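All protein chains of the complex are present and in place, except for one that has been dropped.
Chain nomenclature is as follows: A and B, assigned in order of appearance, with residue numbering initiated at 1 for each chain independently.
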Amino acid sequence: MKTVVRLRVNGDEVEVWVPVHKTLLEVLREDLQLTGTKHGCELGECGTCTVLLDGQPVLSCLVLPIEVQGQEIVTIEGVAAGSELHALQAAFAELGAAQCGYCTPGMILTALALLRTNPAPTRQEVKEALAGNLCRCTGYLKILDAVARAAASLKDGSSYGG
Amino acid sequence: MAADDYTLIGRPIPARVDGAGKVTGLTRYADDLFPARLLYGKLLRSPYPHARILRIDTCKAAALPGVKAVITGADLPRPFSIMPVNQDEHALAIDKVRYVGEPVAAVAAVDEETAEAALHLIEVAYEPLPPVMSIEEALAQPDNRIHTYNRVGNVHRVVALEFGDVEAGFAEADYIREDTFFFQGNTHLPMEQHAAVAHCTPDGQITLWSATQTPHYVHRALAAVLDIPPSRIRVIATPVGGGFGGKSDPFAHEFCAVKLSMLTGRPVKICLTREEVFYAHRGRHPVLMWIRTGVKRNGAITAMHFKSFIDGGAYSSYGVATTYYTGALQTVTYRVPNYRFEGLRVFTNKPPCGPKRGHGTPQPRYALEVHLDKIAEDLGLDPVQIRRPHLAKPFSMTVNHLRITSCALDECLDAVVKRSEFLQKHRRLPFGKGVGLACSAYLSGAGLPIYWNEMPHSGVTLQLDRSGSVCVFCGAVDIGQGSDSVLAFTVAEELGIDPRDVRLVTADTGITPVDLGSYSSRVTFMAGNAAIVAARQLRERLFAAVAEHWGIPARHLRAAQGRIFAVTDPSRSMPFAEAVQRAEAKFGTLSASGSYTPPPLAGKYKGHGVGPSPAYSYTAAVAQVDVDPDTGWVTVEKVWIAHDIGKALNPYLVEGQIEGSVYMALGEVLMEEQVFRRGVHKFPSMLEYKSPTFLEMPEVETILIESLDPEGPYGAKEAGQGPLLPVIPAVANAVYDAIGVRLDEIPITPEKVLKGLELRAKGQVARLGPRGIPAFAFPPPRCVEVPEEWLVHLPDAKTRRP
Partner (left out) sequence: MLRLPPFTYLQPRTLGEAVRLLAEQPPGEAMAVAGGTDLYPNMKRRQFEPKYLVGLRRLPELRFLHGDARQGLTIGAGMTLTEVSTHPQVRQGYPALATAAGLVSTPQLRNMGTIGGNLCLDTRCNYYNQTYWWRQAIGFCLKKDGDTCWVAPGSRRCWAVASSDTAPVLLALQAQVTLLGPQGERTLPLAALYRDDGIAYLNKGHAEILTRITVPPAEGLRMAYVKLRRRGAFDFPVLGVAVALRLADDGTCTEARLALGAVASAPLLATEAAALLQGNRLTPEVIEAAAAAAFRPARPLDNTDLTLAYRKKMVRVHVARTLYQLAGLAAPAAL
């Protein structure tokens, strides 16, 4: 069953003609060329494909586009303000919190949702918020540092906060 | 140049030149490529661990609308393997399957669903054979052979070497101890699933984009398997979303994508599912180990005898190297005057094992460091006392002819002991809390290439543009370790420019000079050196042109901050771009190449190809654990780790490698295992293969020790693998310190700990681990004399006595 789905992705209204059983992950990557959303298992077991849905992190591998019409979807491509990196992106790049970079989009989006509701999280709160995102490269520590740095620079107002 | 003069090297500048792409989603990994007219490939895999293939009928699959090509082993009959010996794999199985998940056929179709549907239509008739699923079974069933090319039964490789006089060494010992250990297999689990896109164009050119750590070796293997001149094949390694050794072999999906593209004339992509990644494997070998060491009362080792029994899985892969690696580096941390190593790798009906971070050395390192902990206790020494006086010395030779240059293991050990307050805590913390210590060493690149040749291991070509930008061409692959950044920083440092003015073209066999690949921790050392050589040539030309213009000697010039300066007259300077233009006017188009070949390090005996390295990194670690005596739950509270990096080119990058190594080690020691049941992988999923999350990762205190290696770029050595090694035994030793139970088997799971506590409560030997080793008669060892001079002469550096 193919259907027309209208999505709001990174502030843009888009319309796609897709099989209804195609997941949001597949549609983002294959129909909208938004390949910044990665995948690691397609079963909800790794967090790699995280996107924001109305500001909340969800796994795009287990979401049907038809179910989220009219909701605001943000992918990694929608995080920077034009060519200006978000404070989280800048901190991840500077500290080497992205090594292979494959988990990074999901990590940044999950952290973004956290900082929007909790602008000054403790290290433990960051760990709990990001516990659904696996990373095999970093040992997570540089990621924790990057989120802390981003939170601090957003508090200063010295960085773009999205 | 004194270290302080560096502008970029060693400075905490933004870690990565590829950072912006990775944080914005712009970096294109292999599966992100969607060329026009793309077809999707899928592999049909064997459901049997061991079976003869009687027939394969692909007619129905080929007839399915949307299917463009179907291939079987008959279409790719030429064998391959990463090592030149034992070319025992086929892209698609021929005649026989040897593990559940082995590819037997492949299809290309207009979409992935059609390709998947076509797989269900391929009919394969199998005749099941009894599977061989363990080291013990492999040795017990010599007539149930997995391969026939090997000489005996299921024995892939046997090694027996003796250095010095081991019997005499044991005779000298005041105390001798024997232990057995088992290290369960585990896998890399990169976040990115393996993917490759092949395109064969009508001009006869073949391009493969692949998530590979070794594009050069894939290039060679493609040419051999497809029987096509390598000059027509171009392999481009896409940014790799995690490798850890798991993307270092040529893989079935790469050959099949190319073959399917040749047949269809369209680009073909194959991206493995997560389950298939577990079957591709090439991960940590399960190893059963026996170690016997003789020591003096003060802990000085007089002789060591080490045996390893290695479960190789179904194919050879890197297994010959792995076998040697399980015996090679025992001598590089502590002085071992007499040493015997016997190693045996068997075939089993499981996905082939291969190199995972530390390749063949974490298992013996675990065994050795726990064994030493036990010896120390037996002798009434503490874990520092048994190690500290007997560490390997800088600028020395080991008994097995490994040349050690820089070595600051003493400083590493002192640093972690002090920072962790190890001696105040060891055997003094309350029951359930403990600390453990271990040391290790690792290669900064293998001294020899995988196939014998005398060409450089790494090459860099630089091209200067009139704008002042530099383009770096290098075959090195960034798998997340930061090799692109190292190249950019090195070139920028040498030319005195902003790293943002350096562009990189890497890992493209059609364009870039060969670098052998991102394995054996070789890239910073080798590509870094090659980049320095190339950049200095260009700098010389720039200085010559500027010197001529200013009428001063070139030796008075320096390049820094995007300008060329006269050191004798600071008022004189010129923008870098202008210098380039003057040099181009004088010399013509500006480019230069540099390459790196390790010094001759090997050759004294057969098997010496594995182990030599231009430099060894050193690490010491202390782990502090909490063990819940009711549940056996082990929580690692903190890890202190000191790493002799030689020189940290970028501290963030180095710390990142160390923290990542600690993480991977903790996964291996506490929870990760690749295990099988009824011939099938027990849980090929991210959910059930337990990879630690944020919540399991302790804080890590990282201490960088800079020993300035005389041959490393700016003195640098490796950081990507070595720091994994000591963490595993440090945790095992800490668990013993906490509860008095010896875990001589990895991983240390709660049920094993609890069982050990129960044994202890019953007054029995509180140990979990293998009871013994199989009865196997190793051939008489090849006896190698100890090196004459335990002294190293470096051509352009100091000569030091050990």
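To be clear about the criterion, a contact is a pair of C-beta atoms (placed from the backbone, for glycine too) under 8 Å apart; a residue touches a chain by one contact, two chains touch by 3 or more.
Predicted model, so just to flag it, every value in this text is computed and none were measured.
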{"item": "Contacting the left-out chain in the complete assembly, out of B:P230, B:G265 or B:P750", "value": "B:P750"}
{"item": "Candidates B:R45, B:K307 or B:H608 - the one touching the absent chain", "value": "B:R45"}
{"item": "Omitted-chain contact residue, chosen from B:A476, B:M671 or B:I748", "value": "B:M671"}
{"item": "Which of B:Y149, B:F431, B:Y451 or B:F587 contacts the chain that the document leaves out", "value": "B:F431"}
{"item": "Contact footprint on chain A, counting only the chain that is left out", "value": "1, 3, 19-23, 25-26, 39, 41-45, 47, 50, 53, 56-59, 61-64, 66-67, 110, 128-129, 131-133"}
{"item": "For chain B, the residues touching the chain missing from this view", "value": "45, 47-48, 100, 112-113, 116, 271, 273-275, 431, 629-632, 671, 678, 680-688, 690, 692-696, 749-751, 754, 757, 760-761"}
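The rule is short, and it goes like this: only the chains that are shown with their structure count from here on.
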{"item": "Of chain A, residues touching chain B in the complex", "value": "29-30, 33-43, 45-46, 48, 75-77, 79-80, 85, 88-90, 92-96, 98-105, 108, 126-128, 130-144"}
{"item": "Interfacial residue positions of chain B with respect to chain A in the complex", "value": "14-16, 18-29, 31-32, 34, 188-193, 239-244, 273-274, 479-482, 650, 652-653, 655-656, 659-664, 685-687, 691, 693-695, 697, 699-700"}
